[in-house]
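A single protein chain has been omitted; all remaining protein chains appear in their positions.
Chains: A and B, in written order; residue numbering restarts at 1 for each.
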Amino acid sequence: MDWSNALSMGGYGFYVWGSYLTSLILIGGEVLLLLRRKRKLRQDSQDLHD
Amino acid sequence: MSHRKFNWYKYASPAAFYPLAGKLVPWFAIPAALLFIVGLYVGFVIAPTDAQQGDAYRIIFIHVPAAWMGMLLYVLMAVYAAIGWAFNARLASMMASSLAITGAMFTFLSLVTGSLWGKPTWGTWWVWDARMTSTLILLFLYIGFISLQSAIDDARRADRAGAVLAVVGVINVPIIYFSVQWWNTLHQGATIRILNKPSMAPPMLAAMLIMVAACWLYSIAVVLVRLRCIILEREQNAALIASAST
Partner (left out) sequence: MFGWIVTRDLKLAWRGRADVLSTLFFFVIVVSLFPLGVGPETQLLRAIAPGVVWVAALLAALLSLGRLFANDYRDGTLEQLLLTPQPLYLVVLGKTFAHWLVSGMPLVLMAPVLGLQFDLPPNVLLMLFISLLIGTPVLSLIGSIGAALTIGLRGGGVLIALLILPLYIPVLVFGAGAVDASIANGNPQANVYLLGAVLVLSLVFAPWATSAALRISLE
């Protein structure tokens, strides 16, 4: 595994890794926001039942 | 011989589906994560460098799955919304609302990755070709659906209004796509750039299909989790309204 090659992607490193970084941010963001929504609901439901 | 008929209809109620959805999520989430890892490994380590596009082509391993998911989820959203409207099935409508956000996310992702793929291969950040333009319009359709549902307070009205919009939208998608193709050929004078997939060596195709499967499983998991949230939220709203009126 040639790490320097992997990083530069034949000179296209910015585009390739930029794409995957964006994907990570969007997908990760969706998951995080969803978990936050779930947590908030659990909170609210506890408050309601008090 | 006696048959014990499995009554699927009992899961049509949100309250009954809620625990089932909860049990299903890990069965989709964990394989999704594994497939992401496998797909990226095949795509980056095993698949060779492309002759024409160099290593830039490796963006397709996320761009193409994202684009497909964006389109697939829109159709599914419209189908569920229509079912919810036609059969007065609340759960189906909630499913449509849940699908919308993930679909919009993937559509946006496909636009960004498409742009990042276009710049090194074709020289510009944005290409007004039929596919990219149609994807942009698809994003607008998602935004319209989500905005409409956010603007309506009453859940059932939001469900049904969304269904009308989704059905009108899904019927119009072929017309819109055709008109964009038409528009593209009309303006032939300007340079046409088509983002072409490179001719696919088997590892490339394998990686792409694995990533599609990964995105598919991921979508199911995320949509189910969001569906559970929607079910809870509506229950809470109903409880609030009930307690306010006593």
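The definition used in the following text is that a residue touches a chain if its C-beta (ideal position, glycine included) is under 8 Å from a C-beta of that chain, and two chains touch if they have at least 3 such contacts.
Just so you know, these numbers come straight off a predicted model, no measurement behind them.
S.K.: In the intact complex, which of the depicted chains does the undisplayed chain touch?
M.R.: B
S.K.: Out of B:Met71, B:Ala96, B:Met132 or B:Leu165, point to the residue that touches the absent chain in the complete complex.
M.R.: Touches the omitted chain: B:Leu165.
S.K.: I'm checking contacts with the chain that's been left out. Which of B:Leu99, B:Val127, B:Leu141 or B:Met208 qualifies?
M.R.: Counting the whole complex, the residue in contact with the absent chain is B:Leu141.
S.K.: Under the stated touch rule, tell me which residues of chain B contact the chain that is not displayed.
M.R.: Missing-chain contacts on chain B: residues 137, 140-141, 143-144, 147-148, 151-152, 157, 160-161, 164-165, 167-169, 171-172, 175-176, 178-180, 182-183, 186.
The definition used in the following text is that only the chains that are shown with their structure count from here on.
S.K.: So, what's the distance in Å between the C-alpha centres of chain B and chain A?
M.R.: Chain centres of chain A and chain B, defined by C-alpha means, are spaced 17 Å apart.
S.K.: Can you list the chain A residues touching chain B in their complex?
M.R.: Against chain B, chain A makes touches at 1, 6, 9-12, 15-16, 18-20, 22-23, 26-27, 30-31, 34, 37-38, 41, 44-45, 48.
S.K.: Which of the residues in chain B end up touching chain A in this complex?
M.R.: Residues 44-45, 49, 54-56, 58-59, 62-63, 66, 101-102, 105, 108-109, 112-113, 116-117, 119-120, 218, 222, 225-226, 228-229, 232-233, 236, 239-240.
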